[in-house]
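Got a structure for you, questions after.
Of the protein chains in this complex, all but one are displayed in their positions.
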Amino acid sequence: MIKVGVIGATGYTGEEIIKILAGHKNVEITVLQAVVEKEELISDIFPALKGRVELVCQKPDIAKATQGAELFFLALPHRVSMKVVPALIEAGKKVIDLSADYRLEADEYEKWYGESHKDKANIPKAVYGLPELFRNEIKKAKLLANPGCYPTGAALAITPLLKKGCIDTTSVIIDAKSGATGAGRKALLALSLSEVNENLKAYKINEHQHKPEINMVASKVAGRKIDVIFVPHLVPMNRGILSTVYAGILPGNSSAFTADGAIELYRDFYKNEPFVKVMGKGIFPAIRDVQYTNLCNIGVKVTGSKIIIVSCIDNLLKGAAGQAVQNMNIMCGFDETEGLI
Amino acid sequence: MIKVGVIGATGYTGEEIIKILAGHKNVEITVLQAVVEKEELISDIFPALKGRVELVCQKPDIAKATQGAELFFLALPHRVSMKVVPALIEAGKKVIDLSADYRLEADEYEKWYGESHKDKANIPKAVYGLPELFRNEIKKAKLLANPGCYPTGAALAITPLLKKGCIDTTSVIIDAKSGATGAGRKALLALSLSEVNENLKAYKINEHQHKPEINMVASKVAGRKIDVIFVPHLVPMNRGILSTVYAGILPGNSSAFTADGAIELYRDFYKNEPFVKVMGKGIFPAIRDVQYTNLCNIGVKVTGSKIIIVSCIDNLLKGAAGQAVQNMNIMCGFDETEGLI
Amino acid sequence: MIKVGVIGATGYTGEEIIKILAGHKNVEITVLQAVVEKEELISDIFPALKGRVELVCQKPDIAKATQGAELFFLALPHRVSMKVVPALIEAGKKVIDLSADYRLEADEYEKWYGESHKDKANIPKAVYGLPELFRNEIKKAKLLANPGCYPTGAALAITPLLKKGCIDTTSVIIDAKSGATGAGRKALLALSLSEVNENLKAYKINEHQHKPEINMVASKVAGRKIDVIFVPHLVPMNRGILSTVYAGILPGNSSAFTADGAIELYRDFYKNEPFVKVMGKGIFPAIRDVQYTNLCNIGVKVTGSKIIIVSCIDNLLKGAAGQAVQNMNIMCGFDETEGLI
Partner (left out) sequence: MIKVGVIGATGYTGEEIIKILAGHKNVEITVLQAVVEKEELISDIFPALKGRVELVCQKPDIAKATQGAELFFLALPHRVSMKVVPALIEAGKKVIDLSADYRLEADEYEKWYGESHKDKANIPKAVYGLPELFRNEIKKAKLLANPGCYPTGAALAITPLLKKGCIDTTSVIIDAKSGATGAGRKALLALSLSEVNENLKAYKINEHQHKPEINMVASKVAGRKIDVIFVPHLVPMNRGILSTVYAGILPGNSSAFTADGAIELYRDFYKNEPFVKVMGKGIFPAIRDVQYTNLCNIGVKVTGSKIIIVSCIDNLLKGAAGQAVQNMNIMCGFDETEGLI
């Protein structure tokens, strides 16, 4: 039983982390902090927690937090985490950071997040927490950079092909569609129901800050520099990311590449993964199948010299809070699936 | 052809007024003003207007506005209209105010809108613009107070019964359900899709600022003081208000009150109204039937000593912009239905 | 560890029951049956169950079912359950029926469900499974009639007042709003997204088949015959029922009835209930707070001589599958909250 704190407890990912931890065998939640007007019971903020988590959500106070827990989830906005991490690491705490602050190299970070990094010293210590690809590093991590939601869905969709080396790496296109919670719990006109409902749009076309993160993972698994086309879309629903990924099969492979063979490749690659499911031939995942789970479901289609992969995740779970708990389970030697479905 | 201005052109009701006026035979839009970051074409703000209205939306400047048009729609927030109206009235302009600023007596206004009224002198001149009830006064109005969305749906549902004098006036309950545009175009967390979608709630239970307005109209038509129960609900959709109204039939009337008789009462009352449709026996209106129209559809059911009325409007049209144009048509002697469907 | 079967495994409530049971400590799912085209893994039908429940969903075969489990959930349509129950009861199985077939007296059933009852002999043995009101009877039940979704939300909202005897029992109005899953998993034009989305309607006004069920429970707790007004509405969302209940306070009580007193009454009545939460003064529940939980959250407001109660449940959980498992827990002597949140 370890003592766990959640900093940023009142955002969508903070809420989900608390809900998962409330049913986790090996964990006791001992610290909740967030920028709140007054300190009150978290169950008064999220009534669904009534009777399950009766802890006061404190205002941010890292010194106080440090005394209360051994491991911390930081469900904070980008640019805020890096101001909190140094003190926690210094105090010997394990940290799982859900922001983007420790995912990229400092110069890439500055380029995409518009601010110079305030904690460059800790960046090299951070492990990128995509368990299906980097489980061994995660086991030893003290500071874990939890992946972004889009990169999780995209990387799990494309990695088997990159590892196999069978696609033209200049041809990768990721057309991703996300529900609105992906943008966080914010008072923005552009996120209001009246604007998003019965609407659909592409945004930050090939300029989204998750693009360098996708490129980083793709380049790492491919062993060469990859630059994908990435176009995110905002869909009128709460939760879920569906990524439709297109790639050209390299000439030498295309004749050998049948639908069955491609599915076999994916099934083999993910054969020991509890949270990645590869659909059968002609079957493709829907958001509904993964909502409220930590699953990433994948469907594969080969058509001529092109391959199309569809992946679905719940952006708040496999794309954020669920994956963060999965990472905690790995870091702490718990059953990797504990608390998760 | 009269010259018309819209002040507050970029909110949801402003947008709808412009769209209606763009197809109106008797009107030329000559002035658009709103609190905008930079002055630009309204069609750059609302791309659907491209090719139809190519006018720059200016920053607020009442002196400039006054020179450009003869009649003004004020699609402004409450508390702002009353700062603009005096100058327009002074300049001899006709004004249709969509805010709540001229609907109530000054003391009621202060009680419900939390601020003392800044233009008490003009309140008595304002005509409450519900055409089905007050058409004759509207014809002569210089300053028109366009009704609130909830009061429109509620008043049209309950008036025939109050005029007939057949219900217990202490028994009126209005359970209203509204889409999110009713709250205006605002950056509020409580209005974000992630909060409103897949959700439903009652709010301001019997304490909503439209309650005194409903009471005012009901009391006027009944000829005695009426205090209704009014409970609004926020529904995950963009447009529409469905009001379910409950009332007890007075003993002397209940035996005589059949479903057929009640429908006859309503049909007779609204027989000359182009925008009020009374459904047949056993048929009840749905929001879909009135969306994107200026209609108010009404269904009636008698059950024992109770009567249940269901009314549906599009909150942005019959509940705001459509009714405002209907009022303009009456005030200016145009065909009352011009520009409206 | 008891062996449990689910007949009607592929509807919305069947799906939810399986999901709950998959994480239930005291239960092993051993039988799944439904009207399916071909017998296949339930996880191929509901991909979210992959890796959690790998059992073939058989075509209906009660003889086969009987051999495989000790307790059965019947997630079947009305009129079908009563053809299945006799054999199960005969075989000594415990049965939790989620249809309406054993909730009403035979004559009421016939009147509201349009068919004479085929198993009148077992009706008197059935216990109505609303745990907060009838827990002692449920403990001994062999055949349990799981309440309808609307009656659950309505009965929990109104019971404390009826028990207290402080309201005019002729004045009760229940204005209920439900998401679309309440209508079941059906191919109906009226349930298609294109018809329901961006729409809202009242239906079966005071003629819904759940009205006699509400009356039955209300009459039982009040000790006198009660006939409520019940108007259901279809809201464009998947899950949840919000019931807004209106009642007149009896003269002798109204002066004594403050908001604080009313909340106290409710808190006292539900003080030992794990799944009923009474909100504080001025706070009202939203569907969001109870979605994906077995909770019924209740808010109370007193205004003059009227009292308004708002209750929220997830129609598929507290309104169906969750309550069914709660009833199983009581019937089998398990922890009442096992498997539920």
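Letters are used for the chains, namely A, B and C, taken in the order the chains are written, and counting of residues starts over at 1 for each.
Keep in mind that, in the parts below, contacts are C-beta pairs under 8 Å (C-beta built on N, C-alpha and C of every residue); 3 or more make two chains touch, one makes a residue touch a chain.
Bear in mind that the values here come from a model prediction, so they are computed numbers and not experimental data.
**Student:** Among A:E195, A:E213 or A:E336, single out the residue that touches the unshown chain.
**Tutor:** Missing-chain contact among the listed residues: A:E195.
**Student:** Identify the residue among A:D175, A:E273 or A:E338 that touches the chain left out of the display.
**Tutor:** A:D175
**Student:** What subunit A residues would touch the chain not displayed?
**Tutor:** 173, 175, 177, 179, 195, 197-203, 205-206, 227, 229, 231, 233, 235-240, 242, 244, 246, 284-288, 291, 299, 301, 303-304, 306, 308, 310, 312
**Student:** Mind listing the subunit B residues that contact the chain we can't see here?
**Tutor:** Where subunit B meets the chain not shown: residues 22-23, 46-48, 50-52, 197-198, 274, 277, 279, 285, 288-293, 295, 297, 341.
**Student:** Touching the absent chain: which residues on subunit C qualify?
**Tutor:** Residues 12, 179-181, 183, 185-189, 191-198, 236-238 of subunit C touch the chain absent from view.
Keep in mind that, in the parts below, only the chains that are shown with their structure count from here on.
**Student:** So which chain ends up closest to the centre of the protein, judged by Cα positions averaged per chain?
**Tutor:** C
**Student:** Round to the nearest whole Å and give the separation of the Cα centres of subunit B and subunit C.
**Tutor:** Comparing mean C-alpha positions, subunit C is 39 Å from subunit B.
**Student:** Report the inter-chain centroid distance for subunit A and subunit B in whole angstrom, where each centroid is the mean of the CA atoms.
**Tutor:** About 45 Å separates the centre of subunit A from that of subunit B.
**Student:** Hey, what residues on subunit A touch two or more of the other chains?
**Tutor:** 197-198
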